[in-house]
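The structure is given below, and queries will be raised subsequently.
Of the protein chains in this complex, one is absent; all others appear in place.
Moving on, here comes chain A:
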Amino acid sequence: MCVGIPGQIVGICNEEQQLVDVDISGIKRPVNVACVLEKGEQVANLLGDWVLVHVGFAMSRIDEQEAQETLALLDELGELHEPDSDEKLA
């Protein structure tokens, strides 16, 4: 029941009900953004953002930079096999 799927916000379908269109691998689905909208923020401001979708709600914005840093860290691990490489992984 914890399954969350990444998707990109590509349109607005009902601003009043805070519903946007999210593209998940080519499938578009209405998703509620109440959980990721900051106070006073406009729904249009989310266009293009990547979010984690769970039971029809965008639960969190995915941080592109953090994602790249995690991947780089794991890639880098492959090259470094010195003892201190452990510390970098955490």
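Points worth noting:
In this text, a contact is a pair of C-beta atoms (placed from the backbone, for glycine too) under 8 Å apart; a residue touches a chain by one contact, two chains touch by 3 or more; residues count from 1.
In the analysis below, contacts and distances are computed from a predicted model.
When the listed names "3-oxoacid CoA-transferase subunit A", "Hydrogenase formation protein HypD", "Electron transfer flavoprotein subunit alpha" or "ABC transporter permease" are checked against UniProt, the chain not shown comes out as "Hydrogenase formation protein HypD".
Among A:V10, A:A44 or A:L74, only A:L74 touches the chain that is left out of the view. Where chain A meets the missing chain, the touching residues are 1-6, 8, 17, 24-25, 32, 34-38, 50, 52, 54-57, 59-60, 62-64, 66-67, 69-71, 74-75, 77-78, 81, 85-86, 89-90.
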